[in-house]
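The complex is shown incomplete by one protein chain, all other protein chains being positioned as in the whole.
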Amino acid sequence: MQLFAILLSGVLINNFVFARFLGICPFLGVSRKLETAIGMSMAVIFVITMASLISWAFYWFVLEPLRLGYLQTVAFILIIASLVQFVEVVILKVSPVLYQALGIYLPLITTNCAVLGAAILNIRESYTFIETLTNGLAAALGWSLAILLFAGIRERLELADIPAPLKGFPVALISTGLMAMAFLGFQGFLKGVLF
Amino acid sequence: MERRTFPGGVHVPHFKELTEHKPIVRAREPKRIVLPLSQHTGAPCEPLVREGDHVKLGQKIGASEAFVSAPIHSSVSGTVAAVQPFLHPALGREVLSIIIDSDGQDSVHEEVRPKGDYASFSVDEVKRMIREAGIVGLGGAAFPTAVKVSPPKEKRIDAYILNGAECEPFLTADHRLMLERPEDILYGLKVLMYAVGVQNGYICIEDNKPDALREMRKVAANEPSIKVVELKTRYPQGSEKQIIKAVLNREVPPGGLPFDVGVMVSNVGTAAAVADVFKKGLPLVERVVTVTGHALVDQQNFQVKIGTLFSDLIDQVGGYKVEPGKIIMGGPMMGIAQMTAEVPVIKGTSGILVLTRQQADWGEPSPCIKCAKCVDACPVNLLPVFIGGYAEREMYDVAESMNALDCIECGCCAYVCPARRPLTQAIRVAKWEINERRKKRGKK
Partner (left out) sequence: MEKPDLLYSPPPHLNSGDTVTRAMRDVLLALVPIIIVSIIFYRLNAIFILIVCNVTAACTAWGMRKLMGKPHSLEDLSAFVTGTLLALALPPTFPWWLAVIGTFLAVGVAKEMCGGLGWNLFNPAVFGRVALIILAPAFVWLNADMAPLHLRFGIIDVTSGATPLALLKLGQGQLLPSYSALFIAHPGGSMAESSVLAVLIGGLYLLFKGHINWRTPVFAIGTVFALTMLLGSNPFYHVLAGGLVFGSFFMATDWVTTPITDAGKIIFGIGMGILVALIRLYQAAPEGVAFSILLMNPLVPLIDALTRPRKFGQIVEARIPVIRIKTVSK
């Protein structure tokens, strides 16, 4: 039940985009077309889950025993950056098809604050390994849900008769804000269902 | 009796009461006729006569070597006044035309004499006679009939549909023809079935013409291979793909033609013209034209010599009652607006419709509210709301990916649109652009 709560929280209630406002840069940058949004989503799901696990292990087995907890942020950035590079090489060797699919999106994720956010949150909440796995996956799924929804909307916004000063990013940000308000409808679900 | 129909489409007020009870009358003999050398889909004809030549009724005056073409015959006897470009009612630009001053004699050309029973000729001879008589589809598209009845060998045809739906509002030419010449229509269908070699004929009529259904059923009673089918009144019931779906429940694949599903479709008027070839020997020089519209003093179904000017016919119904807003060749849904009434009736002219200014002026379009009425109306399952939107923003690639090329331009979407958006019009432009781009890509 605890795991389900974490999953629900990550995907809907504390959605990375609409509740925590993390990963907004790629969210706006790659949502122009549904196809690219799907590609990015797959890459993000993969990387956030992996990064969550490795950073969790690194923190509890290396930093914490050495009392270097304050290096957390720096260390995680390094871990994520090298992880992405490493993953890229591995995928290229193991599955060229997947590499083709994820392609340019992988390096983009290095700078995605959602990845770092998920890693840090896992530590702050003192999650166990399984909980970390769930939370990482949930965060990534929530981010993907957001970008998929938004890609559909962006395609429609291209047709809209929007005044020049609001065209492009401004209206995209306004729409994101409106969607964030809609997602507030999920707030309070946890209390009702689970606790 | 079961009434058949197709999915989608719209109910359009049909305004046929203006002319449906008026018998076909012969139009006044024109003093001067204009015969464009391109009255059909396919290669234009070369003129066979020169200025000053004397021609007779039924004489061939234009022909082409190309396979997809149809010769043109004089509809009067008289003198060729000029061979010069003249405004074409369907193409909207000037096309080389033969202008003939009638001598009023109607002296008939020697070759015009009854051919006799079609069954005494071979299939190829029948096809040649149809071609020589210049027969084209009289429903509007004017595709040469001889070409139509010669499908590729690998296609097996098992049904011939005679289209008497006449789903376009206002027009009653086919309706009157079915009432007044049902035997000829039946005869023509039998000739066409003989030419293609099919056993099943269907004469399809919308249920808003019960008298025509009755007449056709009466004459077809002794023909076991020919069925008269009652169709629901729904626009665009008379569109090829829709009538095949309604009658045989077969769907012509996207980009395909009726023969891909083993069907041929012709207009009832075409069948009557074919009958004329065998019974009278007359090539296609006359047709029935409905002259109608609320802007006219009177409305009438005319037997008209091809080449007669629109203005001549409009005069014969008493001219304009109010200021005309639009003159249209054909019906209001798919007909072509004219810049002037000084254009000739051609083989594909099923009607001349004059709308009042009030009917013609739609006002400014308002924003699309995505009510999806166009989606429900589209008979080929497209999403006009989006295709039209992308087309208006010149995003033709996206329009293409949404199957813009499958549009049959029936006009249902623009008809139902409460925002008065020119959807069909925008999609037509998109289709043109997409085809141009494909051609360019093909060249590279």
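We call the chains A and B, going by the order they appear; numbering starts again at 1 in every chain.
Methods note: contacts are C-beta pairs under 8 Å (C-beta built on N, C-alpha and C of every residue); 3 or more make two chains touch, one makes a residue touch a chain.
Keep in mind it's a predicted model, so treat the numbers as computed, not measured.
Enquirer: Of B:V68, B:A337 or B:M395, which one is in contact with the hidden chain?
Expert: Residue touching the absent chain, from the options given: B:A337.
Enquirer: Identify the residue among B:E51, B:E94, B:D211 or B:D361 that touches the chain left out of the display.
Expert: Checking the options B:E51, B:E94, B:D211 or B:D361, the one contacting the hidden chain is B:D361.
Enquirer: So one chain is hidden, and I want to know which residue out of B:R156, B:K218 or B:R420 touches that hidden chain in the complete assembly.
Expert: B:R420
Enquirer: For chain A, which residues reach the chain that was dropped from this view?
Expert: 34-36, 38-39, 42, 100-101, 103-104, 148-150, 152-153, 155-157, 159-163, 166, 171, 174-175, 178-179, 181-186, 188-189, 191-193
Enquirer: Taking the full complex into account, what residues of chain B touch the chain not shown?
Expert: 10, 12, 169, 241, 251-254, 256, 311, 314-315, 319-320, 323-328, 332-341, 353, 355, 357, 359-362, 366-373, 375, 379-383, 385, 402-403, 406, 409, 411, 414-420, 422, 424-425, 428
Here is the rule we go by: only the chains that are shown with their structure count from here on.
Enquirer: Using the average of all C-alpha atoms in each chain as its centre, how far is it in Å between chain A and chain B?
Expert: Each chain's C-alpha centroid was found; their separation is 60 Å.
Enquirer: Enumerate the contact residues on chain B facing chain A in the complex.
Expert: Checking each residue of chain B against chain A gives 367, 386, 389-390, 393, 395.
Enquirer: Report the residues of chain A in contact with chain B in the complex, numbered from low to high.
Expert: The touching residues are 158-159, 161.
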